[in-house]
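The complex is shown incomplete by one protein chain, all other protein chains being positioned as in the whole.
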Amino acid sequence: MEIIKELIIGLFYIIVFPGLLFLVIYGGLSEWLDRKFYAQMQNRQGPPWYQPFADIIKLMSKQVIIPKAADKKMFKILPFIAIAAINTSIFMIPIFSNSALYGFRGDIIAVIYLLSIPTATLFLIGWSSTSPYATIGSMRVLTQLFAYEVPLLIAVLGPCILAGSWSIEDVAVFFTNNPWLMLVNIIGFLVAIVALQGKLERVPFDIPHAETEIVGGVFTEYSGRLYGFMRLALDMEMVVVAALINAVFLGGSFGYSGWIGLLLFVIKTEFVVFLLSVLKAAMARVKINQMVDFCWKWLAPFAILQILICIVARFMING
Amino acid sequence: MARPLRAWRELVKNLFRKHVTGQYPHTKPVIDKNYRAKILFDANKCIGCNICVRNCPADAIKIIQVNQDEKPTEVDGKTIPAKRKFKCVIDLAKCVYCGQCTDGCPVKALSSSQDFELAHFNREALIDEMKHPYETESKKK
Partner (left out) sequence: MPKITVPLGPQHPALKEPGSFMLSLEGEEIKDAVLRLGYNHRGVEKAAEARNYVQNIYLLERVCGICSHAHATAYVHNVEEIAQLEVPQRAKAIRMIVGELERLHSHLLWLGVAGHEIGFDTLFMYSWRDRELVLDALEEISGNRVHYSMNSIGGVRRDMSNEQIKKVLGILKTLEKRIKYYITVGTEESTILARTQGVGVLPKDEALKRCATGPQGRASGVDRDVRRDNPYLLYDKVDFKVITQDSCDVFGRLVVRALEMVESCKILKQVLENMPSGDIAVKAPIKIGPGEAVNRYEAPRGEDIHYLKANGTDVPARVKVRAPTLANFESVAYMLEGDTLADAPLIIAAIDPCFSCTDRMSLVQTGTGKSGIMSFKELRAYSIEEYKKKGIDFSKL
């Protein structure tokens, strides 16, 4: 009986909360808010709240066309790998309270690497579709991955150094106890927000699927259900990274749990989404070489500067 | 001078401004009274000069006489031929709404309206037949 009970609880975690269902619903709502902010800033009306869900439902009901030259198995299985990786990473991030479901020491590294699996699947998706647009798109995905991943990782490590722990939970608890120290990380926070634009492939770094250049980029050959799942994966990824930023830079739930924790979580993650959409609205897409230049010449040095500041601050706190 | 986020001021302003786009089928756009859309025909004025037909760039308008079978009347021993009566048929799918027919009409029997929602699912519905009252009356008889 115990095993069955644990199994049911485990399945609940995976499928309902904080797993699939939560991520899908919250991801859809976040996508809507992002689009609404974006539209409002452009003086447009924007979509109604159910638009992302309507899109997904419509895509689910459409026919899936797989190109003859594509690797069929890979083509079909890759969107699910992306979703699985994102789903796994949410278990290590605290959501409504300051404790994660399966927190352990060094989980922040695990989360970062789990979150690069969707990017890797994007590359494989493009590569296995074999169309020229998708191939170019997948090359760009990889180039971009090497540009933003390092600044992002370094920026996220800053708070860990300050808190003296490699666990996301501990970082959140540390900032809950010392909220003023959040200001130390302001550079790292900004670097992370910019790098996230690259991770989520949004303007100015939406180079892998720049529609006016390479049509749909890696998704060019995707259609119907499979494309729906891939879009779902990107929406879920946005929620997960927003939750990660919330836990690492913004102090998690400040020790609250329950409804207040939920409210804080929603406000802070949507604030991150808002910042992301401001960046999306205010910039033009850059070229891939400019993107790499920018990430290494500006983002990475600033991230390292942040680390130095954190080390100095750490000594000052301890000393 | 290259600076990032140069457009931010307008973005922030727009966050607190009402959007300019409308929900078209629910809220209709304001159409100016000068707008040229569907052509209207006043059958009582038409004299059948066919200037509109000759100058129509899209070959969309037809003026058809409807009372060819009407007999001449005898008044005081003189035969007066019946006044010719016309109907107008406009193929809305061909019409380019330039309004040349309304401009060229010497008796102003044709005029532009502001009715622009003319899309239809079948072609027959796009043929706009503007009958002369005589036609409907003779059918009743």
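A and B are the chain letters, set down in written order, and residue numbers restart from 1 in every chain.
Everything that follows uses one rule, which is that a contact is a pair of C-beta atoms (placed from the backbone, for glycine too) under 8 Å apart; a residue touches a chain by one contact, two chains touch by 3 or more.
Just so it is clear, the model here is predicted, and its values are computed rather than measured.
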Displayed chains contacting the withheld chain: A, B
Given A:10, A:132 or A:301, the one touching the chain that is not displayed: A:132
Residue among B:4, B:72, B:106 or B:133 that touches the chain left out of view: B:4
Among A:141, A:282, A:295 or A:310, residue touching the chain not depicted: A:282
Residues belonging to chain B that touch the chain removed from view: 1-7, 10-11, 20, 32, 34-36, 54-58, 96-100, 103-104, 112
Interface with the undisplayed chain - residues on chain A: 41-44, 132-133, 135-136, 203-204, 206-207, 210-215, 281-290
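Going forward, only the chains that are shown with their structure count from here on.
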Whole-Å separation of chain centres (CA-atom averages), chain A against chain B: 56
Chain A-facing residues of chain B, complex: 4-8, 11, 14-15, 17, 19-23
Residue numbers on chain A that touch chain B, as the complex places them: 37, 39-46, 278, 281-283
